[in-house]
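Would you mind keeping the following structure in view while I ask a few things?
Every protein chain but one is kept in place in this view of the complex.
And then chain A:
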Amino acid sequence: MASSIENNNEKLTLKSSDGEEFLVEKHVALQSTLLQNMLDSDCSSADVIPLPKIDARTLALVLGYCKKHADASSSKQGELNSFDSEFLKDMDMGALFNLVLAANFMEIKGLLDIAAQKIADTIKDKPHQEVREIFHVENDYTPEEEAAVREENRWAFEGFP
């Protein structure tokens, strides 16, 4: 940990699944627990770090988030909160999915939290049929099984079949 703070100006290179390379300042990369652990174990500070599960568009977003959070001092919590809500505004569901997967893979807790909350917010006032449509989920219940799930908690489904 101590050594990574001393070498603040160092940069490292991340490579997305589609081959694009991103030069990142070390203190920005440290927002990710995955990268922090890699750097701590001194395995690859000079090499290119491949991120085979994250495409360039998503990685650019992730690094934008990390940069903002790494540069802001902790006293600017209000500013960070408004950055967070602005950051995800107007983002489509596909991009959100990729973001949540990337945040999970790179272990960026704050980003995982806000992206998961954003996805939850889109479900929170929708009936189950609409949730299926938004998320392209196949209904794999038989009519009998589905009726049983409905019957278990009948009150939750008052107002729609």
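Assume a residue touches a chain if its C-beta (ideal position, glycine included) is under 8 Å from a C-beta of that chain, and two chains touch if they have at least 3 such contacts; residues count from 1.
Criterion: contacts and distances are computed from a predicted model.
*Asks:* Have a look at "CDC20/Fizzy WD40 domain-containing protein", "F-box domain-containing protein", "Phosphatidylinositol glycan anchor biosynthesis class U protein" or "LSM2-LSM8 complex subunit LSM8" and point out the UniProt protein name belonging to the hidden chain.
*Replies:* "F-box domain-containing protein"
*Asks:* What is the set of chain A residues that contact the non-displayed chain in the whole complex?
*Replies:* Touch with the absent chain occurs at residues 92-95, 97-98, 100-101, 104, 112, 116-117, 119-120, 123-125, 127-129, 131-133, 135-141, 143, 146-147, 149-150, 152-153, 155-158, 161.
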